[in-house]
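Let me give you the structure first, and then I'll get to my questions.
What follows is part of the complex, with its chains left where they were.
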Amino acid sequence: MNQQTIDRIRKFTQDRDWDQFHSPSNLAKSISIEANELLECFQWSDTDYDIEAVKEELADVLVYCRNMLDKLELDEDEIVNAKMDKNEAKYPVEKAKGNSKKYNQL
Amino acid sequence: MNQQTIDRIRKFTQDRDWDQFHSPSNLAKSISIEANELLECFQWSDTDYDIEAVKEELADVLVYCRNMLDKLELDEDEIVNAKMDKNEAKYPVEKAKGNSKKYNQL
Amino acid sequence: MNQQTIDRIRKFTQDRDWDQFHSPSNLAKSISIEANELLECFQWSDTDYDIEAVKEELADVLVYCRNMLDKLELDEDEIVNAKMDKNEAKYPVEKAKGNSKKYNQL
């Protein structure tokens, strides 16, 4: 997400005085709720989905994730790279290649 | 997310030949599953949470969102700004300020 | 669920003094969390799943649903039948037969 988009999301929250509702817990609920509106696009079919709805619901998830990063003063690249360090260790290429098993079953 | 982080996520998937598992539907399930691991950090308390766990689970949500953007060849800023256009129209400042009601109840 | 099973769930909560954690909101989070552990059984495949894991996770969802019914003093058959009244009206057989569309798109 570029800085302009991030700033727009922040201004949206600020203008509406919604920071008061953005506890980390409420944002975690919101991310799950929007993730499930996204999932609903695939409820009865894996292949026949409305791409416009998918774009909107995925955007909603991303906006709430941005709200949570802001609320907890986290840097997106920092937390993602820290997690990728772990993922790369948990799923070594030679073991995980072409395999969807969970790391504890590899 | 900066380009280096995005490239790292793409390489991680590619090296493991995991693109075959990344159908949009499977990614939607994955986003929801990780969103709920994030939610689990707040299962019994809104305020007493493990920030390290929160960072990891939020990172997992963001990685799967990036996988889905890639799979569907979507531009994050584009879909988020298109959704913000709608949000700004649905929640006019004068009506929504300080109010957590849903747009259809404003 | 028969009365003996219901009583066992209630005694389990009571013996551990866990009613204090069972706010409706926490139980809603818990139902979603367990529903996603169930979903995880189908994360990468619709057909190759561990039936023992499915049984355990579905049971967890059902236990938390029972906790919520108890907390809010709801009768399961009453609320399900009230909802089935609505479902039957929203999805008339002649329109909905063999069709997975949502009622507002029928």
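All chains are identified by letter, namely A, B and C, in their written order; residue positions are counted from 1 within each chain.
We adopt the following convention: contacts are C-beta pairs under 8 Å (C-beta built on N, C-alpha and C of every residue); 3 or more make two chains touch, one makes a residue touch a chain.
Just so we're clear, the structure is a prediction, and the values are computed from it rather than from any experiment.
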| item | value |
| --- | --- |
| Number of identical chains in the entire complex, 3 depicted | 4 |
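In the analysis below, only the chains that are shown with their structure count from here on.
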| item | value |
| --- | --- |
| Touch-based graph of the chains, sorted into line, ring, star, complete or other | complete |
| Interface residue identity across copies chain A, chain B - same or different by half | same |
| Euclidean distance of C-alpha centroids - chain B vs chain C, Å | 25 |
| Computed distance of Cα centres, chain B from chain A, in Å | 2 |
| Per-residue multi-chain contacts in chain C, two or more chains | 29, 32, 43-44 |
| Parts of chain A lying in touch with chain B, wherever the complex brings them together | 1-2, 4-5, 8-9, 12, 15-18, 20-21, 23-26, 28-29, 31-32, 35-36, 38-39, 41-42, 46-47, 49, 51, 54-56, 58-63, 65, 68-69, 72, 74, 76-77, 79-84, 86-88, 91, 93, 96-100 |
| For the chain A and chain C complex, residues of the former touching the latter | 29, 32, 43-46, 100 |
| Chain B contact footprint on chain C (complex, rising order) | 21, 26, 29-30, 32-33, 35-37, 39-40, 42-44 |
